[in-house]
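Shown here: the complex without one of its protein chains, the others still in place.
Labels run A and B following the written order; every chain starts at residue 1.
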Amino acid sequence: MVLGFIEHVGGAPTSLSLELLTMARRLAQRMGVPLEALVIGGSGASASGILASYGVSVVHVADDERLSAYAPAAWAHTMVQLVEAAHPAVVIGTGSDRGAEVMAHVAARLRLPLAANCTEVIPGNPFLVTRQRWGGSLLEEARLKGAVKLLTVAPHAVTVEADATATDIEVETKRPSLEDKDFRVTVVPQVEADTGKVSLAQARVVVGGGRGVGSAEGFQALEELASLLGGAVGCSRAVTSLGWRPHADQVGQTGMRIAPDLYIACGISGAIQHMVGCRAAKHILAINTDKEAPIVAQADYAVIGDVKAVVTAVTSEIRRLKPS
Amino acid sequence: MSATPTQAKVVVIGAGIVGNSLAYHLARLGWKDIVLIDKGPLPNPGGSTGHASNFIFLTDHSKEMTLFTLDSVKQYQDLGVFTQSGGIEVARTQERVEELKRRMASSKSWGIDSELLTPAQVKELVPFINEEIILGGFSTPGIGTVDSLRGGTLMREKAQAMGALTVLPLTEVSGIEVDRGRVRAVRTSKGDIQADTVVISSGIWSPRIARMAGASIPLSPAVHQMISVGPVPLFADTVGEIKYPIIRDMDVNGYERQHGSDMEVGSYDHRPILWDPENIPSIEQAKLSPTELPFTKEDFDESLEHALELMPEILGNPKIGIRHAINGLLSLTPDGFPLLGETSEVRGLWSVTAIWIKEAPGIARAVAEWMTQGVSEIDASGSDIARFYDHQKTKAHIDARCAEGFNKTYGIVHPREQWASNRNVRLSPFYQREQELGAVFFETAGWERPNWYESNRTLLKEYGDRVMPRRYEWEARWWSPIINAEHLAMRDRVGMVDLSAFAVFDVTGPGALGYMQKMCVVQMNVPAGRVVYTSLLNPAGGIKADLTVMRLGEHHFRVVTGGMDGMRDKKWFTDHLPEDGSAQLSDLTSSWATLGVWGPRARDLVQSVTSADMSNAGFPFGTCRAIAIGPVRVIASRISYVGELGWEIYVPFEEGARVWDQLWDAGQRHGVAPVGIGVYATTGRLEKCYRAYGNELEQEFNLVECGLARPQVKKEDFVGKEAYLKQRAEPAAITLCTLTIDDNISKSGFKRYPQGREPIMTPNGRPLVDRHGRRSYITSAGSGPSVGKTILMSYLPPEHAKVGTKFCVEYFGEQYAATVAVVGPTPIFDPENTRVKS
Partner (left out) sequence: MNVLVCIKRVPATGGHIALTPDGQNIDTRYLGFTISPHEECAVEEAVRLIEKHGGSSTVLTLGPEVATEQLRDAMALGMDRAVLLETDGREWDPVATTDAIVAAIERDRAAGRDYDLLLFGNESADSAGYQVGVRVAAALDLPCVTGIKALEIREGKAAVRRQTESGWETSEVTVPAVLTVKEGINLPRYPSLPGRLKAKKKEIERSRPQWVDGGLEKVRLSLPVQAAHTVEMLGQNGDVGPQVVELFRRLRLL
């Protein structure tokens, strides 16, 4: 059996979980074994319809009111109990923060190896995975050992696909047996007050600035463009290190990963650390003085020139067209 | 983006400060169709210019480098990219305090305003310096920083505005086409460009580019470490990039230079880290740029400690951090000088490489003039890439000397200092014998030449104080009183001098005479068997070379020139060979060893080993011919650079030892002494007021000024004749004079001896400047044991060039009175030349 660890919001699986299911189903089919899923929280049962359409034959619902808040160790303990009871051949989590954290706890408890951020799995002996390093700038082919193969799926590596042949799904609800120790860490969500600003994660357009913007003040022009487009401003790691922008604006391997419709990269050279964060953008427009900068080669559109001059020209053109 | 032209007048490869400056100066001098290419993007293609610390100290002991620097500063100022900050070299040791006095003298020689400061005075200018660990400073207010990227951009744009320049960034050279020894085209990633002139200004990549054409540019990329520390609270309110003087911490090979809110600390103190030009990372491979390599911290730690000692207030602040650190690549050369001019291997292929920011525009102007008119206003001979012999272009030599030279960047380098690495490359056939006689070898162009012989130590007793012993270590360094004893022994008896380092070229063929006439100032149509001393001029009438020519037959001339100048002279001769092939030049340097035998008993000695008639009538001065010494046939040439009766004896290399032995054995009866180059090049020649190339003779002086103009000018045409005739028609702007020091006693009570290049001034300390702006300085200095005086040579403006006029010479901060002994070429010793002609 291949077991998928499904994250959901009120019974709706997250998009990364659907990516996971797509990969897990293909793997299960290849191995000739059923695909089952674990959801945590009573509301998870309502996910069964969607899960069925992705080829899940059994959904294990862990129901315990103490699990309603995220408690990584408790969630992992729940999973471990299922693994020990159902003996899956493979357990797959998502590459989200929680997926990675829970799977790490599971691996630690079971003392089994865990391959993070896999893009491809070839079952058999040896059991081969391809996984991302350097935020996906590099791929590693690795042998994964262990009685149960544990892995997470790299975000956005798989295109979601439902199962045309999906049939019935069985829902098994169980109350795991948990200890107080499992709840040493619980988290309390803290919803940010709505600032009225479009968040970097949600924006359709992100205007990113790099060292080439020249100064903290130089970002004013980028802010203007972003607001005209209803977008948000991001920046490179170099800019954060220089103290020009807060880290929350940082796009990259160690910052935010974004997937806007358009990413406008201003004065950003395109170091891999940065590209990892904006690779999922549908389109990239590079504005750079250096035609040979790596960003230009990876962009869909480019303007060669000084950031300030170009951005100012663009904003005044927008203003000219829609004066308001 | 410009399209790639298929043809150009000149292609300049490399758009750093050098390439940009050169493109501008070529355009200014009327060149059209200039193409400037670089594999990197503009304005910073990733070469050494992009990470340079961009400060300019003015004073160098080398006149050539100083003049290039001064011209560069002027150009940077005109472009508006120079910021004057002042700069101070500080001393931590007494030895450095003395060196700073010597630098002060160089400042005066080359006309730079500088002054020596006490530690307290340094502290006034640089309030954050720890004055307790310094003993003094050498301050030059005219020092400053430049924006070299902007300067380069402005020059490039000027050339473009003149319609003379096409710029092709992101264009990589893949090959250079050479046909029959001439460059024809440059192959690039954007297409081929036909051009008969190609300039390599590619910095550390230059060896790689040159190799594509089969030429050699002997430089090595080397690491110079730099860090940037900040933010410095004291610099918070600095407007612009620099407010405080730049400090060079000479004794620890480091510098500290304000850059905005940061302090840049750089070092030449770490181990030499050379890079093979083939292993420089590509733009893609490099994180920052190909010339900014990852910083290797442990190499810099000692420099950190030194910097911290000097500026604890700033650099010891735990709140300021190392924000940037690189191992920057720059170019080193085997002798520390740039590599300028057309390569010896390929006509039309020029090198303008191994150049620092401080001298780049000046050098670019000089090379542009050189490319346009054949000469430059500032003489670039010391940097001429043609100076290298083949062995000096090997990786072994380049690596050895670049590594050895690196830590001398801020060193106290004695003018006679010898290289330690890669010695014993060229050995004369007499080498074994010389070693047995305790020769102390100095190197010239790879040759090991005895400078004096320890076996002559016994002569010291014979001559007592006449050897003019030196008490001060500095002037006794790389020197021995034995030199002066050998000098006296030669003047009293006879000496044997190994001159095998001479470069020897034979010119043959039916057109040989016509060709030699064209090359030489002096009449070459002399009977076979005559030896002639002649100058060679450049088209502007500057002195290009001086050498001797033996006419050995109707169509056969033998040119003999100094080892130092050999390869430069060879290129000059080769470049002018007739295109119809009627004259050929062959380099016989490795075929002929040379032994000088001079002194009052030279005739007795030589006559005793040959049956040839060596009498004055049978073998007059200025003649040469083949004679037999025992079983060896040699060519004897009766001339002298030391002012004595005698011969230069040219012997086939492999038979040399035999001739040495015969003369040595026979010489015992005549009191023969082995005599070193210390006598030949300094004491002997100075007493005779013979000029030396590179000291008195340079391209920026002419024959009238140096006193080598003959009464008549031959009717045949020769290179530089027109200019020479004009020079003769005008009064000389400056005249080469010989002076002697009145009293060598310093304030310490002991005698001191200037070494050359010191400033010479009026008795009240005013500098002497001729009508072209040239300053007077000591071109050569040395002992004259036979006249018992220290002899100096200097060009003096005509109003001062009078026998008996008094001047003062500054040496280590003290003034010494000197008097003009001779104006013009008349020797101090034996002015009638009776000895030579006896």
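Rule of thumb we're sticking to: contacts are C-beta pairs under 8 Å (C-beta built on N, C-alpha and C of every residue); 3 or more make two chains touch, one makes a residue touch a chain.
Note that this is a predicted model, so its numbers are computed, not measured.
Only one of A:A86, A:L128 or A:A280 touches the chain withheld from this view, namely A:L128. Shown as candidates are B:L116, B:I133 or B:A286; the residue that touches the absent chain is B:A286.
Across A:V91, A:A116 or A:V213, the single residue that touches the chain missing here is A:A116. Across B:I88, B:A105 or B:V229, the single residue that touches the chain missing here is B:V229.
Counting the whole complex, the residues of subunit A in touch with the unshown chain are 70, 72-73, 97, 100-101, 103-105, 107-109, 111-117, 128, 132-146, 152, 181, 184-192, 201, 204-205, 229, 237, 240-241, 243, 247-248, 250, 253-255, 261-262, 269-273, 283, 285-286, 293-294, 296-306, 309-310, 312-314, 316-318, 321-322. Residues of subunit B in touch with the missing chain: 229, 281, 284-288, 293-295, 297-298, 301, 304-305, 307-308, 315-323.
The rule is short, and it goes like this: only the chains that are shown with their structure count from here on.
Taking each chain's centre as the mean of its C-alpha atoms, subunit A lies 65 Å from subunit B.
Here subunit B touches subunit A in the complex through residues 40-41, 169-170, 283, going by the rule given at the top.
Only residues 289-293 of subunit A touch subunit B when the two sit together in their complex.
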